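Just one protein chain is left out here, and the rest sit where they should.
Our next item is subunit A:
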Amino acid sequence: MSKPILHMAGITKVFNTEEMETHALRGVDLSIYLGEFVSICGPSGCGKSTLLSILGLLDLPTAGSYQIEGTEVAQLSLSEAATIRNEKVGFIFQSFNLIDELSVYDNIALPLRYRRQPIPHAESDKKLKECLEKVGMSHRASHKPNQLSGGQQQRIAIVRALVGTPSLLLVDEPTGNLDSRNGDAVMEMLRQLNSDGTTLCMVTHDPRYADMASRLLHISTPQLVKEPHETAL
């Protein structure tokens, strides 16, 4: 097996309020390898979203080790986390999370705008147009998100996640806001991306789509992770 893109060991997440302590994750061990399509499922409140947010450096674990491509990232500063998120992680959200005020083109250009090393305009423009072409949305480049259907918005969200060429694509309930036809199309697109070499980690409730992954992880309680296909945790 190839080297893991990310590796978690003993990841714990505790939310503290004035009244109580809530353990969202307890001692999670997880490795995801290059080219894998990992699906994480489980009941509501089991910590799927918390895990995804720690995977995407949107949140810090309370304890444990987390490495992305061999670099320890568990306790990065906000700024360092933002840089790694921008360069190595792509996000696809259930509710698309496109910015309504910006055109499709400007939405997908966002990750490139935050690069440490600025990308020349001609180069980024070419890349953006190619990406739109790939998902058949070139003709919608100047449209605003609210002028698109749900399926089209999710395709744009996928393009935005991929445009920065991330090492890992984190996908949170990608079909949650779509009808079955659009949901199928989006899943087919993700499957195709994986076939082309993109590493994916997807959280989903839908067993049909979870089964499309090469590895399925099931979180039943905050501290327990089952692996039906492979032992990797």
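Going forward, a residue touches a chain if its C-beta (ideal position, glycine included) is under 8 Å from a C-beta of that chain, and two chains touch if they have at least 3 such contacts; residues count from 1.
One rule holds for everything that comes next: contacts and distances are computed from a predicted model.
Its UniProt record calls the unshown chain "ABC transporter permease", which is the correct pick from "Zn-dependent protease with chaperone function", "Oxidoreductase", "ABC transporter permease" or "RNA polymerase sigma factor". Note on the undisplayed chain: of the listed residues A:S39, A:S53 or A:Q154, the one touching it is A:S53.
Residue in contact with the omitted chain (choice from A:M20, A:L78 or A:A122): A:L78. For subunit A, the residues touching the absent chain in the complete assembly are 49-50, 52-53, 56, 58-59, 78-79, 81-83, 85-87, 91, 93, 97-103, 106, 109-111, 113-115, 160, 164, 172.
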